[in-house]
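I have a structure I would like to understand better, so I am pasting it below and will then ask my questions one at a time.
The complex appears here without one of its protein chains, the remainder shown in place.
Order of writing sets the labels: A, B and C. Residues in every chain begin at 1.
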Amino acid sequence: MITLRYFASLRETLGRSSESLDIFEPHTILSIWQLANPDLALPENTLTAVNMDYVPRTHLVHDGDEVAFFPPVTGG
Amino acid sequence: MITLRYFASLRETLGRSSESLDIFEPHTILSIWQLANPDLALPENTLTAVNMDYVPRTHLVHDGDEVAFFPPVTGG
Amino acid sequence: MTVKICEMAFEPFVEIQNFQNQLALEGKFGATSIFIGTMRDFNEGDDVKAMTLEHYDGMTQKQLIKIIATAKAKWQILECLIVHRVGDILPNEPIVLVSVWSAHRGEAFDACRYLMEELKANAPFWKLEKLATNETRWVSKI
Partner (left out) sequence: MTVKICEMAFEPFVEIQNFQNQLALEGKFGATSIFIGTMRDFNEGDDVKAMTLEHYDGMTQKQLIKIIATAKAKWQILECLIVHRVGDILPNEPIVLVSVWSAHRGEAFDACRYLMEELKANAPFWKLEKLATNETRWVSKI
């Protein structure tokens, strides 16, 4: 099982902040998005993290990972 | 009459912090130094100010001016 | 090297003073460079009356610690403190504090600026502004 998390405007767009997904083999970040959100293309400027580190969309996600999707950050 | 002021290590070398000098025509800074300190060449790295603004050694000093000589500054 | 995430308003000068008091670096630091970001009551031409700062708890801390480690590898830093506010914020309240202690000023200045720029680029915070008109909008990257 992997955990998906969504933040800020993306969380609002999707109407949820987290969910779980069972995967039976490694998937890329992009493939995980498509499994979880089949009706919405991953927005171009979305940042992606696995286990709280930034990763590219081609990164392979394994069982147990926490995968996060969020818009550009605006702290400080 | 002009006022001469000396600071920091230059003040210590000369053994005085200020003095007065009567001048009857404009003199350059360098000429003022030579009038006041005939036995000592103006040290190369000395900074010079007239009325609390930095000026070059060729600057003309007039009656009533305050002329200062000091080593490189080390504040902050 | 300390990272704090605050859900309530904080007093930046009290934070710095308290942190400095327990450092045991008396006589060792010659330079302290500090940046404080404060909420304005205007942004991009509009009046703003409040803001909510969302963050990715856990990733925020992990990214800030990583940024500090990179700064320590680049400059001789004795200590640093980062405090960042989250939750509901009003104009004139501090949002972020970055403070760096070092022996010499060049390193303190450079490291403080680096930490602040990296924080803005990489730490997962998002600002939701509430305008004077009561509309809300997510701040977008400048």
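Criterion: a contact is a pair of C-beta atoms (placed from the backbone, for glycine too) under 8 Å apart; a residue touches a chain by one contact, two chains touch by 3 or more.
Nothing here was measured: the structure is a model prediction, and the numbers come from that model.
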item: Chains still shown that are in contact with the chain withheld from the display; value: B, C
item: Touch criterion as defined above, residue of C:76, C:92 or C:140 at the omitted chain; value: C:92
item: Among B:2, B:32 or B:68, residue touching the chain not depicted; value: B:68
item: In subunit C, positions touching the absent partner; value: 13-14, 16-17, 26-42, 91-92, 103, 105, 108-109, 113, 116
item: Sites on subunit B contacted by the missing partner chain, in the whole complex; value: 5, 7-9, 47, 49, 52-54, 68, 70-76
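The rule is short, and it goes like this: only the chains that are shown with their structure count from here on.
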item: Farthest chain relative to subunit C (centres taken as mean CA coordinates); value: B
item: Interchain centroid distance [CA atoms averaged], subunit A/subunit C, Å; value: 26
item: Mean-CA-position distance for subunit C and subunit B (Å); value: 48
item: Whole-Å gap separating subunit A and subunit B, where each centre is the average of the chain's CA atoms; value: 72
item: Contacts with 2+ other chains: residues of subunit C; value: none
